[in-house]
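Just dropping this structure here.
A single protein chain has been omitted from the complex, and every remaining protein chain is retained in its original position.
By letter and in written order, the chains are A and B; residue numbering begins at 1 in each of them.
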Amino acid sequence: MSSATDTAHHGHDHHHAPPYGITRWLFTTNHKDLGVLYMSFGLLMFFIGGAMAMIIRAELFQPGLNLVDPYFFNQMTTMHALVMIFGAVMPALTGLANWLVPVQIGAPDMALPRVNNWAFWLLPAGFVLLLATLFMPGGAPASGWTMYPPLVLMLGDSFPFLIFAVHILGISSIMGSINIAVTILNMRAPGMTLMKMPLFVWTWLITAFLMIAVMPVLAGAVTMLLTDQYFGTSFFNAAGGGDPVMFQHIFWFFGHPEVYILILPAFGIVSAILPTFARKPLFGYSSMVYATASIAFLSFIVWAHHMFTVGLPLAGQLFFMYATMLVAVPTGVKIFNWMATMWRGSMTFETPMLFSIAFVLLFTVGGLSGVMLALAPVDLQYHDTYFVVAHFHYVLVTGTIFAIMAAVYYWLPKWTGHMYDEKLGKIHFWVSVISVNVLFFPQHFLGLAGMPRRIPDYALQFAEFNMISSIGGFVFGFAQLLFVWIIIKCVRGGEKVTDQVWEGAQGLEWTLPSPAPYHTFETPPVVK
Amino acid sequence: MSLAQGTYYVPHESRWPVFGIPGIALLMAGFSVYLNGGGWGFPIMILGAVITLIMTVMWFRDVVHESVAGKYNEQVDMSFRQGMAWFIFSEVMFFGAFFGALFYARVLSIPWLGGDDAATSQFLWDSVLLSWPTAGPGMLDVDFTAMGAWALPTINTLILLTSGATLTWAHHAMKENHRKQVIIGLALTVLLGATFSSIQAYEYVYAWEELSLRMDTGIYGSLFYMLTGFHGVHVIIGALTLFVILIRVIKGHFTADDHFGFEAAAWYWHFVDVVWLGLFVFVYVI
Partner (left out) sequence: MTSKMLVRALTAVGLIGLLSTAAAAPGESGWRQPWGLNLPEGVTSLSRLSYDLHMLVFYIVCVIAAIVFIGIFYSMWKFRKSAGAKPAHFHHNTTVEVIWTVIPFLILLGISIPATQTMIKMEDTTDYEMTVKVTGYQWMWEYEYLDEDISFFSRMDPDSQLARQRNPEISPREVEHYLLDVDNPLVVPIDKKIRFLLTANDVIHSWWVPELGWKKDTIPGFINEAWARIEEPGVYRGQCAELCGRDHAFMPVVVIALEQEEYEDWVAEQNGEAAAVGDEPAEADIDDVAEEELEDMSEDELMTLGEQVYNSQCLACHRAEGEGMAGFPALDGNEMVTGDVSAVNDVIINGVSGTAMQAFGGRLDDREIAAVVTYIRNAWGNDAGDLVQPSEVRDAR
């Protein structure tokens, strides 16, 4: 596809340069500004959530209670997960969508710019509520991010803050997703048919659908917690005819699609980067689209694989086991398509490519342990051990986070007009990829050998691997400081890049000047 | 619709969200403090609610002005339509969570507690047998009567169905430019909505006092109030929206082929209608 119109400046009565000062950022409706805000917020939260992870790893460095009180440890696991998922990954991915979707489909902006601004600013509000609990007398939520009753009802003062923070973050996600979905469906340039859209746009369309479908369910679930706590209802109380497990069903009906919300856009990113550096078109575009849609569909009928130990009826166990295993098929299609994309290409290994390749390999590791977890009878052993922790960090950290990093390196030159420091980028990659495996690979062993998750202290035989894991964690954490430095350096200056930036890059965004002007595609390009 | 025109309206700055966000934060934080027993949370909560309300009103005012000023082309209109459709979808899923809870309780947890699961029933709940509606095995001493389907709820069902009809009538009139009929149809709809809410209020008082049916009378009471309560809130919001639309019709904001504000409110109203039918069948009748 190519763009027929020059896209930079047209003589409308809009002011083209961004306004100055703080109000630019507060009031902005510009999708690029909001993209930057979203991504910066995500980065900030990544560090806050990461700092909590460092406390976790420090406490687990050796047996015994060394640093923190067990209750505070539980607060850290809970907040770490909430901050990482709702604060770091989702905003970062939404930010990427904000910046990229309009330019990839040739739209002048997002469909609902004001809603866009609102959706973003709800995030700080939600996180002020959530993080403020850290400074309250009873401390922050300590129930695990899954918020199971009855435990969550014992939280004390932080409880309503947790509930309302989830509500606010939910509204933010729903509004953000509606905006993205409408933009994709309604704002495409002439000729940009659905099956011509870049995969990043496709994956985000499906992600947006998932979010609009499941965030309200989470809101409903936590609302029932609230009324159980303060208004005497008995949803999750057996004495009143309810069932604590019912919460788990509702939560995971949200929770499982949620994990695909976290991974599908990452699939989109990798599908953009691999072809560029393989200098060869993406293999199996349409099967990629169908695979993404199948994963999304299946994600609605597998939720109880998180609940194999709660005493589901046999038929339920079997159904959810089969459905979960099925997810491996479309995901496998994606992996093999990426392999075929690289096959007989002409590859170079710039930082975005390195992160993308690491993504494919290490996501596969996480996905395959997922398939092991899917086997209901053996999950009775794996469940709630570090094997699960290893699984989801492989898909989340070396999956989503790596993809986000790849995206940042890949599009940073387009955003800033400067090339990032390739040498530092490579160092960042190598330190990260090695340390992250030192961090999470031994956790498989810990889990199999019997270490439960969510514990601040452990039996002596787990000491060695925990220490190794912690060391990997500290190195990985420090490596991320380098990441921030590279970004700052690149924003401040550096070698100027061409509009094309990468030799093999395809897509409308590369037809724009680097850095891209404040307003783009005010007259739509014609896509052939 | 993939035709982007050069005139897609992009407001260049938006103050109301940022103005309203602290309101939402205060509202929620104040409410939290209040729930935790801190009385001083209450005024904060009210302040937050007021700010949020101002935001909502001002924001919609801007949108109305822009719309009247003709800034929205067809594509913007389509964005609004799709946005509204997705929003209603998210609302459907929100109610889905509570309906899910209803089905779960009725099909699974109540039977398990009340006899189907031998061990649970025998060892924990003295083998009591339960049948819907129930307060649950641990609250057998609470005495309540379930809300029957045939008096008030049936009347309310008829009212909502009629309101759907009057609204459709108004819509047709709108398309044919019969302004008077539009106004009458809309006014009737709003009135019916208000009647519905009043009857529901009466029903609540009756249930609470005469039937001893409360939120804390076990799972039936919980589900009853949660489902009908959230529905009731939606009826009120929908009726208010329709009322605003009525005023806008009187002011002449809409034309036969450009009246998305009207349609959005109408969609919402029909959605509320359909949810009620679900409620009527699954909460009251069955």
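In this text, a contact is a pair of C-beta atoms (placed from the backbone, for glycine too) under 8 Å apart; a residue touches a chain by one contact, two chains touch by 3 or more.
Just so you know, these numbers come straight off a predicted model, no measurement behind them.
Touching the missing chain, out of A:G332, A:G494 or A:P517, is residue A:G332. Looking at A:Q104, A:N117 or A:S143, the residue that reaches the missing chain in the full complex is A:S143.
Among B:D117, B:D216 or B:D273, the one in contact with the hidden chain is B:D117.
Residues of chain B in contact with the chain left out of this view: 112-113, 117, 119-120, 123-124, 138.
Remark: the residues of chain A touching the chain excluded from display are 63-66, 69-71, 74, 137-139, 142-144, 148, 150-151, 154, 156, 237-239, 243-245, 278-285, 287, 309-311, 314, 317-318, 321-322, 325-326, 328-329, 332-333, 335-337, 339-340, 342-349, 354, 357, 360-361, 364-365, 368-369, 371-372, 375-378, 380-381, 383-385, 426, 430, 433-434, 437, 441, 444-445, 448-450, 452, 454-461, 463-465.
Here is the rule we use: only the chains that are shown with their structure count from here on.
The residues of chain A lying in touch with chain B in their complex are 10, 12, 14-15, 19, 23, 26-30, 106-109, 111-115, 117-118, 121-122, 124-125, 128-129, 132, 157, 160-161, 164-165, 167-168, 174, 177-179, 181-182, 185-193, 212-217, 219-221, 223-224, 227-228, 230-235, 237-243, 246, 249-250, 253, 521-524. For chain B in complex with chain A, the touching residues are 1-6, 8, 10-18, 20-22, 24-25, 28-29, 31-32, 35-36, 59, 75, 78-80, 82-83, 86-87, 89-91, 93-98, 100-101, 104-105, 108-110, 112-113, 124, 130, 134-139, 214-216, 218-223, 225-226.
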